[in-house]
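Single-structure report; data block below.
A single protein chain has been omitted from the complex, and every remaining protein chain is retained in its original position.
In this document, chain identifiers A and B correspond to the written order of the chains, with residue numbering beginning at 1 in each.
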Amino acid sequence: MSQRDEGLVSSDQTLVTTIGLEVHVELKTNTKMFCGCPVGFGGEPNSRVCPVCLGHPGTLPTMNEKAVEYTTKIAMALGCDIAPRSLFHRKNYFYPDMPKNYQISQYDLPVGERGSLEVEVDGEFFTVGITRAHLEEDTGKSIHVGGGGRIHDADYSLEDFNRAGTPLVEIVSEPDITSPAIARAYATELRAILEYLGVSDVRMEEGSMRVDANISVAPPGERGRKVEIKNMNSLRSVYRALEYEERRQREVLRAGGTITQSTRHWDEKAAKTQELRTKEEAFDYRYFPEPDLVPLEPAVEWLRQLREDQPELPIERAKRYERELGLTPYDAGVLRSTKALGDLFEQALAAAKKADAKQVSNWVTNDLMGLLAAVPEGTKNPPLTGSNLAELVDMVVEGALSKSQGQQVLQKMIETGRSPRQIAEESGIKQVSDEEALEAAIDAALAANPDVAERLRSGDNKPFGFLMGEVMKATKGQGNPKVVSGLIRKKLS
Amino acid sequence: MGIGRQQVEHVAKLARLALTEEELDLFEEQLSRILEHANTVTNLDTEGVEPTSHSMPLMNVLRPDEVIPSIGSEAALANAPAAEDGHFRVPRILDDES
Partner (left out) sequence: MTELWERTAADLASLIASKEVSAAEVAESCIARTNEVEGEVLSYLTLTPEAARAKAAEVDAAVASGEPLGPLAGVPMALKDIICTAGIRSTAASKILDTYVPPYSATVAQRLYDAGGVLLGKANLDEFAMGSSTENSAYQVTHNPWDLSKVPGGSSGGSAAAVAAGQAPFSIGTDTGGSIRQPAALCGVVGLKPTYGLVPRYGLIAFASSLDQAGPLTRDVRDAALVLQVIAGLDPKDSTSLPSPVPDYLAALEKGIEALKVGVVKEISGEGVDPAVQTRFREAVQILEKLGAQVGEVSLPTFGYGIDIYYLIAPAEASSNLARFDGVRYGLRVDGADVEQMNRATRAAGFGAEVKRRIMLGTYSLSSGYYDAYYLKAQKARTLIARDFARAYEEFDLLVSPSAPTTAFGIGEITDPLTMYLSDICTVPSSLAGAAAISVPAGLSSDDGLPVGIQFMARPLDETTMLSAAYAFEQELGPLPKPPLWSQS
């Protein structure tokens, strides 16, 4: 994946790419949008259901308070105007994973409209408009049996309604995105914000965040035909799929052809988009206001409180780290990648007595990140405290531990959750910087290897490493290398 | 202000109703007459009038986000016309959802 992307530095100046992203986010509430069934992933089929989310006759929806709160928070974080009056509408269409054959969604009065999101690609900043953020309910899941498990050659299908009714927020961007790289940055940034707000697990591989795109390529000033791309199951797929499609459309146009408005499915394995069976006509959803639910009119005081409680958003955090702590964009980018990681960094920095921002940051970005990769949800839930991290970095800065000893201790910290001092004491890991003790070791090594001393005194530096090694062996690897080498030089000068 | 035969067929498709030729003929005639009658509503001046989406002035009716035990898969499938492996079984789906 190259940093410089064709979309930004286009070799073909005569075709313009226009992308809009539609992101669906499953909210991390306890219960479904319109009933008290628990929300979750997996489980026995049709075990998290009730008459309401099964669409039984006579049942009625009741609005989940938390879902409304989370949606409002999302809309605010995206800079949207919050509607003083918002309504639910019925979106009517038949599909076997739809318990009522209408979806309760929002139409012309969504929770939030007219927001924006700033994203950064290789140091350049782009603002993408957000058309709207609205709340709706998710469908059930279909399993297609027979054929290849794909819908088109299946013999029959099986429906599981566990997911039906899960609260879903739909975030629609303006068609402001001009390259696949910006699209990926947008999706990444959006995911980070949602994670910061604590409103969703945003695991694309589990479907708690889904990205669909509309992309058109056309000569500047002309409106291209939109192609919808579905089935991009990771941020990487978003980039790859759009990059493929952009290339495909360009080739078609350059060859003098035209693009058909259609829906295409991204095939990760084959690394291409494939046209789905196209429908003869656009769907008529027959939207009308949901008579079983009443309007939402958020209280001004409640909105004010939500605004106040909004955490610092990722991009603001990164900018602050660069501005106030002098960190590089790369470092800031890693530290802000999850809320927990940034919080950990800040807690450690506050607790550190000797270490500075750069030093704490390096320990996080260079050493901790690698170790967290092996821990499930490691960056969202790092298994160590800020004060312990601070203690570790301080110990290395002071010389109580060498860099490599520090790495060892850090690993143990993650495994056991104990403090570095405890771990160092129990394992007997410490760095010896005491000159007397080290001199003794050096003297002993020199005594055992008289020829080495001769050669070193005569200016031959080759055996220096060997001597260091002997001293380190004698000190069980705990000798402070800097002090040892300094002492050796002093002795031999 | 009648409804044409093509319209009737289109509406039947939207409503997932398989109608016979006789039914289509009958509905075309009946719906046309009903709509013609109902069309007198256009005589009412509704300039600047808000539609009644809800007759009572209620708002912000919310439910706390607390789990209520589900009915369990056995009860869920009790009325199922066809079930397999704890799922509701349906014939093949041709169209991908919109």
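To be clear about the criterion, a contact is a pair of C-beta atoms (placed from the backbone, for glycine too) under 8 Å apart; a residue touches a chain by one contact, two chains touch by 3 or more.
These numbers were taken from a predicted model, which means no experiment stands behind them.
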item: Contact with the hidden chain (one of A:259, A:293, A:368 or A:413); value: A:293
item: Selected residue (touches chain absent from view) among A:284, A:297 or A:426; value: A:284
item: Chain not shown, touching residues in chain B; value: 3, 7-8, 11-12, 14-19, 23, 27, 30-31, 33-35, 37-44, 46, 49-56, 58, 61, 63, 71, 75, 78-82, 88, 90-95
item: Footprint left on chain A by the chain that the document does not show; value: 51, 54-63, 90, 92, 94, 96, 99-102, 157, 159, 161, 284, 286-288, 291-294
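Note that only the chains that are shown with their structure count from here on.
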item: Rounded Å distance between chain A and chain B, as computed from the means of their C-alpha atoms; value: 40
item: Chain A-touching residues of chain B, taken from the complex the two chains share; value: 14, 16, 53-54, 58-68, 70-73, 76-77, 84-98
item: Chain B partner contacts - residues on chain A that touch it in the complex; value: 29-31, 35-38, 44-51, 54, 62-68, 87, 93-97, 139, 142-144, 146, 151, 154-161, 263, 276-277, 279, 283-284, 286, 289, 291, 293-298
